[in-house]
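Structure incoming, see below.
Note that one protein chain is taken out, while the other chains of the complex remain in position.
Then we have chain A:
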Amino acid sequence: MGASPEDSTARWQYLDHIRKTKGPFNPPSDEDEDTPEMLDTLGKSTILVIGAGGLGCEILKNLALSGFKNIHVIDMDTIDISNLNRQFLFRKADVGKSKAEVAAAFVERRVQGVEITPHNNKIQDFDEDFYMQFQMVVCGLDSIEARRWMNATLVNMVDDDNPDSLKPMIDGGTEGFKGQTRVVFPTMTPCIECQLDLYAPRAAVPLCTLATIPRQPEHCIEWAHIIAWDQEKPFPSLDKDDPEHITWLYQTALSRAQEFNIAGVTYSLTQGVVKNIIPAIASTNAIIAASCCNEALKIATTAAPALGFEDNYMSYHGDEAIYTNTFKYEKKEDCAVCGSLSKPLEVDPRWTLQELIDSLATNASAQLKKPSIRTESKTLYMRFPQSLEEKTRPNLDKTLREGLGLEEKQEIAVTDPAFPALSFKFFLRFT
């Protein structure tokens, strides 16, 4: 494939054709969508891909082939030999290298004109300023925790005064033959936290079963992981990606299994139990990644109705026959992340904390007689338990701005034992 402009136009001819054709379901628009500027929006938007594993490899390839030109990818993992069966951007020689870097380089090489910036990091290494540069986030993650972190970050970033602060989040997930694609418009549509009930809790085995009467090979591995490791501390801290550490766990589990006549402890089972690996199927990843990327394309270009405001959740079931279902998940009113968004609270910065507390008792939207108050990083006043009350009591006489260092727009969380089901979040507005 050459690099001349003609070729490049030819390359996107069919995609552009789809984008130029107005369909009955296209959102109405004031702008003339046929202009070259309009068609170029895809090339100008910067999209973030989280995860460069099973889903991530597919997502990166699909986005590049859909016309996205500026892509960033974050993944903290290195390539393991067991990845090679489905993470097709990696070769044997890449084992041990950063997934993000190898994946980015491969797709850049293969698809001309795309620029992929790899970040060999945790998502938690970056702050809101970093995430602000993207127009959209596509997640191909295998951990609930990472999803929740990303979700909370994107919800918190939404600033009423700044349209660019709202970043659509597209989340793909697979487990064996099952998968799902979700689209979240932070603060507007149900977020990941609203849907947390969908995850079955991880089944845990009672600690005393592990300690005394193991019955399954998994029990022996968990014993080695949770109990024996702690007692013997063969290495300073457990690195689940270090083969030496897994080998230690494997051998410890194996000798315990022999003691109790339990068969089935293997190295790969040890790795699976310790890292909580769920078997991944390449084609399920491909299906889910493809649907994520089509939604990304549609949201970026408004070429067709996307998941989001009406239906927001597509589930794919390939485990018992085959069935897909797209539906509207409802927003949870009391969602811990997007449910109780903070309300403004007018305060005089020269007030003492005690005066703020007194004002909450008469404030119509609070009416709290025994409030406890915290910010994200500071415990301002806790009425219970006693030890915390004593330590935070001196704050009552301090002034909000000078004494306690509170700032305009600072968020405070207020709870009151009289209302165990409620909590209040305010952001300060200085008068």
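Here is the rule we go by: contacts are C-beta pairs under 8 Å (C-beta built on N, C-alpha and C of every residue); 3 or more make two chains touch, one makes a residue touch a chain; residues count from 1.
As a convention for this text, contacts and distances are computed from a predicted model.
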Listed names "Ubiquitin-conjugating enzyme E2 2", "DNA helicase rad5", "Large ribosomal subunit protein mL43" or "U2 snRNP component prp10", with the criterion being the UniProt name of the chain not displayed: "Ubiquitin-conjugating enzyme E2 2"
Residue, one of A:Leu65, A:Met188, A:Ile277 or A:Ala290, that touches the chain absent here: A:Met188
So one chain is hidden, and I want to know which residue out of A:Pro206, A:Pro234 or A:Gly264 touches that hidden chain in the complete assembly. A:Pro206
Option from A:Lys97, A:Lys398 or A:Lys425 whose C-beta touches the chain left out: A:Lys425
Per the touch rule stated above, chain A touches the missing chain via residues 27, 29, 31, 41, 45, 128, 135-136, 145, 148-149, 152, 155-160, 163, 166, 168, 185, 187-188, 193, 196, 201, 203-208, 211-212, 226-227, 230-231, 299-302, 309, 336-337, 341-344, 372, 374-379, 382-388, 391-392, 407-413, 415-417, 420, 423, 425, 427
